[in-house]
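For reference, the structure I am asking about is given below.
Only a single protein chain was left out; the remaining protein chains are all shown in position.
Should a chain be cited, it is by its letter among A, B and C, assigned in written order, with residues numbered from 1 in that chain.
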Amino acid sequence: MKEKIFNPEFQVEKARKIGPETLARILKKRKSKSVLITGGKLLEDEILADLIAELVKKSGIKVIATGGSSKPLIERGINVNTCLLSHITEKLTDVNILIFVGFEPYLLSRLLSNIKHFLNVLTVSIDFYYQPNAKLSFPNCDNYGLIETLVSCLSDC
Amino acid sequence: MKEKIFNPEFQVEKARKIGPETLARILKKRKSKSVLITGGKLLEDEILADLIAELVKKSGIKVIATGGSSKPLIERGINVNTCLLSHITEKLTDVNILIFVGFEPYLLSRLLSNIKHFLNVLTVSIDFYYQPNAKLSFPNCDNYGLIETLVSCLSDC
Amino acid sequence: MDINIGNGIIIDELRNITIKIGDIVDEEALRDEEWEELGPTPKPHILDLRYWDRKLLSRYEPIYMPVQDFCNLCTMGPCELTGNKEGACGIDLRTQKARMVTIACLIGASAHATHARHLVHYLIEKFGRDKPIDLGPDIDIEAPNIRLVLGIKPKTIGDLEKVLNYVEQELVRVLHTIHTGQEEDYIDFESKALHVGMLDHVGMEVADIAQIVAFNYPKGDPDAPLIDVGFGVLESEKPIILVIGHNILPARNIDDYLREHGLENKVEIAGLCCTAIDTSRYDPRAKVVGTLSYELRAIRSGIPDVVVTDEQCIRADTLRECAKMGIPLIATSEAAARGLIDRTEDDPDEIVRDLVSGNVKGVLIRDPDKVGEVAVKVAMNVYKNRKSPIYMSDEELEDLVDRCTMCMNCVFACPHNLRIDRAMELAKSGDYSYFEIIEDTCLACGRCEQACPRNIRIVDVIMKAAYKHIREKTGKMRAGRGPIKDTEIRKVGQPIVMGTIPGVIAPIGCPNYPKSRKEVSEIIEEFLKRKYIVVTTGCHAMDLGMYRDEEGKSLYEKYPGVFDAGGLVNCGSCVSNSHITGAAIKIAAIFAQRKLRGNYAEIADYILHRIGAVGLAWGPYSQKAASIATGFNRLGIPAVVGPHGSKYRRGYVGKLWKKDKWWVYDIKTKKKMEIEPCPDCLLVVAETKEEAIVQLARLCLRPGDTYMGRQIKLTHYIELSEKYLGCLPDDWHLYVRTEMDLPTKMKDRLLKILEDEHGWKIDWSKKKILEGPIRKYDAGFNPTIVEHVYDKYVR
Partner (left out) sequence: MDINIGNGIIIDELRNITIKIGDIVDEEALRDEEWEELGPTPKPHILDLRYWDRKLLSRYEPIYMPVQDFCNLCTMGPCELTGNKEGACGIDLRTQKARMVTIACLIGASAHATHARHLVHYLIEKFGRDKPIDLGPDIDIEAPNIRLVLGIKPKTIGDLEKVLNYVEQELVRVLHTIHTGQEEDYIDFESKALHVGMLDHVGMEVADIAQIVAFNYPKGDPDAPLIDVGFGVLESEKPIILVIGHNILPARNIDDYLREHGLENKVEIAGLCCTAIDTSRYDPRAKVVGTLSYELRAIRSGIPDVVVTDEQCIRADTLRECAKMGIPLIATSEAAARGLIDRTEDDPDEIVRDLVSGNVKGVLIRDPDKVGEVAVKVAMNVYKNRKSPIYMSDEELEDLVDRCTMCMNCVFACPHNLRIDRAMELAKSGDYSYFEIIEDTCLACGRCEQACPRNIRIVDVIMKAAYKHIREKTGKMRAGRGPIKDTEIRKVGQPIVMGTIPGVIAPIGCPNYPKSRKEVSEIIEEFLKRKYIVVTTGCHAMDLGMYRDEEGKSLYEKYPGVFDAGGLVNCGSCVSNSHITGAAIKIAAIFAQRKLRGNYAEIADYILHRIGAVGLAWGPYSQKAASIATGFNRLGIPAVVGPHGSKYRRGYVGKLWKKDKWWVYDIKTKKKMEIEPCPDCLLVVAETKEEAIVQLARLCLRPGDTYMGRQIKLTHYIELSEKYLGCLPDDWHLYVRTEMDLPTKMKDRLLKILEDEHGWKIDWSKKKILEGPIRKYDAGFNPTIVEHVYDKYVR
C-alpha cells in the first residue's frame, strides 16, 4: 500500500514503523508491563474479533476493552477489563506499554496524541493504518496479514 | 546533519531531495527555461555571493536578483535582472524551472508554498536548509559544499 | 409607568441629551427593577464566574488530544510544541490547545449571536421595538438564560438588543485574549471558553424567542404538527425551491409570497439544516430534506429549481456546484456573498430574467423581502425546463465505475476512510450493493472526488447506485416547538430531581456521525423505551425523523411530544438548544424555588448535583456544537460526543481515583463530605453507539438522587451495560450508598459481588449494607460546592 497517512495530520515526531516480529519480541520480554486496548471495530468485524481473541489467548496479555469491544471478546471467552473510554487512564497503573487495536483511525490518533504529549509510556498501534502519533506503529496495510503474523509469532509465548 | 526541518512546517507533498549532480544534469538540458532567483543573503555572505557569481558565469543561467542581491552580483560583473520581491512574477515569462538561493529560509518557504499551490512550475532550492515546499531541494547542509559541487559539475556547461 | 413615547415626537426636542439619558437609565433600570433579589453575578465578565469554573475544572480535568503539534497563530512561529513544549511567546501545548478550543467556541457563539442580531434587527424594523415577548399562558419564565445571566426580564423585542450588546461585548473581550502572549494558565483559558459557552445560550435564546414571538411559531406545543422529512421529499411534481442554512428570513418571505399569491400548493419549499426546521415551524407544509450531509446530494440531483442560501451550515462550494448543474443560486447573507453581484436594488423581474436565462449563475440579494418574489418566479420558470436523468444514466455509472483503478486515494482522503475502492471493485462485476452501505455513512463531503486522480464523480456514483434505497428515506419530524412550558416543568421537576424519571437525554448537533445515520435513532429509542425524557434540536432532530420501523412509523409518531417520561420533544433548530438549558434552569427555579436573577453559579451547582440531564452530540462537526456543549458544561450538564468530537481536542474528565476531588458541602449536616463521583465527566467522547448508550445512562446519576431514583438509574445503567458491553460496568458499586439504591431484581447478586469483590460488609439476614459505601444515604442531603451558596442556605 502507498505511503499515505489516513488523514493529513502532521507530526514532528512520528511513530517508528515496526513489523509484527519486532512487537512479538517486545511482548515476550515485557508482557507483564503491557496491555492491549481494544476499540469498537471489534463489534463490527468478526474476523478481527476472532484474531484478537486468539492473540490474547496466545499471549496472555491483559486486555482493556473500550467502546463495547468487551462484548465480542467476552463472547469469545476472553477475560477483559471492560472500560469506557473516559475511564481508560484509571486502568493504566502498573503498565507502560499500551498496544491499541480496533479503533476508528481518527479517534485513535487523538488518543495517541494525548499520550504522546502528556504521558510517558510506550504506545504501539497494530491497527490497519499507520498511526504517526504512536511511538511504534504497524505500517499501512489493508488486510489482517500483519496481525495474523503477530499472532503466529506469539505462539511460543 | 540531522533529518530536521528548519521550522516545524508540515506539508503533505514534500520536496524530493536531490544532489548537485542531478541539478547540474537538469540545467544542462533545460538551461534556457531556467532562472536563478537570488535573495538577500548574498548581501551579508561574501562567500555565497562569490559562489553564485561563479555559478552564473559557468552556467550562463538567467538571474533575477531580489532583496538587494543585485548589488553584490553586479559588483562581481554579473548581468542581473534586478527585481523587488513584489515584482517577481512579472519576470517569469518563458521559464518553468525556478532555482532559489540565498533566502531567509522561512521566507523562501512561503514563496515556494505560493508557487506549489497556485502555479505550475518546477521549483528547486539550493539553499542550506531543506525546503519541503519546493519540488526539488538540496538536503540540509550547513556549509557551501553542495553549492560548490554544483558549480564544479557545471564547469562543462 | 407606561407612557409610550411614539416615534420621536417628543424626542426630537431632547436630541442632544438623550444619548446620555439612554445610557444612564439603561444601567439604572437593570439595577433598580427589583423583580427578584439580585444574585452575585449579573452580566458577568470573564473573571466573574471564574471561581465556579475553577471548581468545575478541578474536578473535571481538561484533557487534550492535539491534532497538530505546532502553533502558527503568529509570525514568531510556527512553533513546535511536542511534549508540551513552549512556543516563542511562552505558551505551552496544553494552553495553546485550550486557546484553540476557545476560538472554536467563539466562532460558534458568534454565529448564533449574529443570527440573533440579524433577526432582532429585522423584526424591530417590521414589528417595532415594542412587540411584546409573549410565549403564551403556560410560559412565565420567558427567558431563563437571560434572566440567569444578565439578571433582566426582557419584555419586548427591543429589550433583546440590550442583551445582544452585552453578548457581543463579552465575545470580543474573549476574542481579545486569543492574542499571542497573555494567558499562561490552561484552566483560565478553559474558563474563557466556558464563559463563551454560557454566552452562546443567551444568544441562542434571543434568536429563538425573537422568531417565535414574531412569526408565531408553536409556543411550547407538545402537539406541534408532523412534518415531512427525508431525501425522498425532493421528488415532487412541483417546482422546488431549496433553502439552505440557518436564518429563516429569506425562506419565510418566500413562504409569504407564495401564500399571498395563492401559490402555496403550486410551489414546494424544501429545506436543509436549520432553515428547514424553522421554515416548518412557520409553515408545516414546508418539507425538510435533511442535514448538511444532504446538500451536495440535493444539488447534484439536479432536482431543485432554485437554491437560496443564507448563513452558517452551507457548503462553501454551493455556487460552484449549483453552476455545474445549471441551478440558479440566490445568496442572501453577508456571511456568504460568494463573489456574486449585489442585486438588492435591482428590479426583481430583471433579476429573474438573468437567472432563468443563465446569464448569471447567481445573485446576491440582501433584502429578504425581495428574495421571496425572485425565488418563486425563478423556480416557476426554471421548472418548465427540467430534464436529464437524476445523477447520471446507467451507462455513465458503468463508465465511471470502470474508470476506477482502486488506487485508494479516495479512501485516505475520506473522513471515514470509506472503502470506495472495494465498492468500485464489486460494482465492476455488477454488484452495486456496497454503495448502499457506504451511502449510509457517507457525509457527501466530496473530499474523495478532490483526491481521485481519475476524476470520478464519486458522490454521484454512490447516489446513483443507492438511489432506490435513499429515495425511500422519508419520515416525519415533529415541528420544533420551542421552549418547555412552565406547566410541564412543574409536573416533572420533582421526579427528575428525585431521580424517578431516570434522566433527560438531549441529542443535539450535527450529522458527521461515525457510522450509519440510523444510529442516532437506535441510541435514542433505547432511552425512550425506558421512559427517559428526550429533548432534541437541529440535525439530530431531523435524523430522528428519517427512520421508520417495520410498521412505517418514525420515532416522532411512536412517542409523544411532551416533556415527560418517554416523551420525544423537538425544540427546533440549533438556536432552540437554549430551551434545553432553559428547562434545566426552570427546574431549579420552579421546582426548587431558586432565584435566577444574576445567580449563575448557584443554579449551575444545583443542576450539576441534582438534574440528571446529559447532552449527546453524536456528530459535532460545527463550531456551534463545540460552543453549545461548552455552555451545557458550565451549567453543570455533561455531554457525550461522537468520536469525531475528539477533534475539538479536549474533554473534561474526572478521575475516579482522585478521592479528594469528590466532595461537597452538605447544607443539611453542615459538613464537607466525600461523595460518589457522579457525574464523573462533563465532556467525553464515545467511540461506538454501544459505549454512548452506556455512558449516557451512567451520566444521568446525580448525588442528589433519592434512593428510588438511584435504584431506577442504576437499573438502567446496569442493564444497558450488560446488554451492550456484555457485563456489569466496572464502577457501579461506587454509586451504591445503601441497599435501597440497588436494583430490586439484581439485589442479591449485587450484594454478593459487593461482599466478594469489594470487601463490603453485608448483614445477610436483613440484606443490609453495614460497611462499604463512600457515604451514607441521607434523604435530606443538600449538596453544594459553592461557598456562598452554602452560606446562604445553612442555618
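Please note the rule applied: a residue touches a chain if its C-beta (ideal position, glycine included) is under 8 Å from a C-beta of that chain, and two chains touch if they have at least 3 such contacts.
Everything numeric in this text was worked out from a predicted model, so none of it was measured.
Any idea which of C:Glu61, C:Asp188 or C:Asp486 touches the chain not displayed?
C:Asp188
Can you say which of C:Lys55, C:Lys266 or C:Arg366 touches the chain missing from this structure?
C:Arg366
On chain B, what residues meet the omitted chain?
The missing chain touches chain B at positions 1-2, 4-7, 9-13, 39-40, 43, 65-68, 70-75, 81-87, 89-90, 103-107, 110-111, 113-114, 116-118, 129, 142.
Please note the rule applied: only the chains that are shown with their structure count from here on.
Could you put a whole-Å number on the gap between the CA centroids of chain A and chain C?
33
I need the residues of chain A touching at least two other chains; which ones are they?
10, 12
By residue number and range, which residues of chain C touch two or more other chains?
If we look for residues of chain C contacting two or more partner chains, we find 68-70, 80.
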